[in-house]
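Submitted below is the structure of interest, expressed as structure tokens.
Left out: one protein chain. Kept in place: all the others.
Our next item is chain A:
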Amino acid sequence: MSAGVEITAPARSARAWLVPLAGRAEGVLLPLAALVTGFAAFALFLVLLGKNPWTFYTLVYQAGFGTGFSWTNTLARAAPLLLAALCVAIPARLGLVVIGGEGAIVLGGVMAGGLGAVLGGWPALIAMPLMALGAALIGGLWIGAVGALRQWRGVNETIASLLMAYIAIALMNHLVEGPLRDAASLNKPSTAPLAEALRVGDMPGFSVHWGLAVAFLACIGAWVLIERTTLGFSARIAGGNVRAAQVQGLPVTKLVVGFTALGGACAGLAGYFEVSAVHGSANASLAAGYGYTGILIAFLARHNPLAIIPVALLLAGIEASSGLVQRRMELPDATMTVLQGFIFVAILASETFTGRLDLTRWLSRGERA
């Protein structure tokens, strides 16, 4: 046993420990680098505008994540975004680009408001699940129809879902201004206010409603479904190669309709929580654009339901800080949209580096030489 052997042995074991990690590090390093690049590019943009990027990012941190109130603000905004992102991410595992989640949110809200008006006298234990179920059902039907149109009529799901979102909003306007309108809602047509017993309250300890917890569970559930069940495995195969899936005898049509419907149900649930936890009745405020922010989140999370959670929190935090940035730095409201655009472009551009960051080879360069 010479001293030389004693020295090389631990070095080799450390390398052995690093190599398998390195093979996987790309998944962390690429999005991280993209995020930093996006932030840096935006900083340059701010400098060109004559604003201090340091102040900007300090404010974003402070207002989005820096205090207890900031976290409440961020989490409260995140709840509908998580569910809206699932409406994009779940069908995306089948290779579908569904961008009309807004329609399912809006209709889910109207369903919750309409049912709530009818079920006013019922015990909450029965009425609340019925409302949630109704909202998820209409959302599921709406987006499920997009999947069905694609499978049976060959209609492009992206266009269909977007156009159906416009139909959904028109339908909502018709319903809350017509058949479902509460006669007392004079200048802001709405459904009848929900009975206090049917309202979803805040979680104990902080002022964020229970929808957030449900949204977290939905993300975890979707991840388990996609990554840990044979059904999810079938969906991923169909998403990767439809022909291969068909040859294997996988029920592609059922998968497409089922997964789009599931995504729609999540969005419908978001509408339910907007009405029962936030607004107290259904009205035009339901069309707040959550469905569209959800698209951005799902793409940033690369359609991984677990990754949706931190990405949604990041974007909610950025939106939570929008006000403070407007007020302190006299930047326009569109600033945050520009920042989101920078991040989005950076993340998309980073995809071209996938597979080129070969750390394993770099680590074992000595052995090869």
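Here, contacts are C-beta pairs under 8 Å (C-beta built on N, C-alpha and C of every residue); 3 or more make two chains touch, one makes a residue touch a chain; residues count from 1.
Everything that follows uses one rule, which is that contacts and distances are computed from a predicted model.
**Student:** Name the absent chain as its UniProt record does, using one of the following: "Putative luciferase-like monooxygenase, FMN-dependent, CE1758 family", "Peptidase", "YCII-related domain-containing protein" or "BMP family ABC transporter substrate-binding protein".
**Tutor:** Per the UniProt record, the undisplayed chain of the complex is "BMP family ABC transporter substrate-binding protein".
**Student:** In the complete assembly, which of A:Lys254, A:Arg327 or A:Arg361 touches the absent chain?
**Tutor:** A:Arg327
**Student:** From the list A:Asn73, A:Ser161 or A:Thr191, which touches the chain that is not on show?
**Tutor:** In the complete complex, the chain left out is touched by residue A:Asn73.
**Student:** Pick out the residues on chain A that sit against the missing chain.
**Tutor:** 23-28, 31-32, 35-36, 39, 54-55, 57-63, 65-67, 69, 73, 76-77, 170, 173, 177-178, 186-189, 227, 274, 278-280, 283-285, 288-289, 301-302, 304, 306-307, 309-311, 313-314, 317, 319-320, 323-324, 326-328, 332-333
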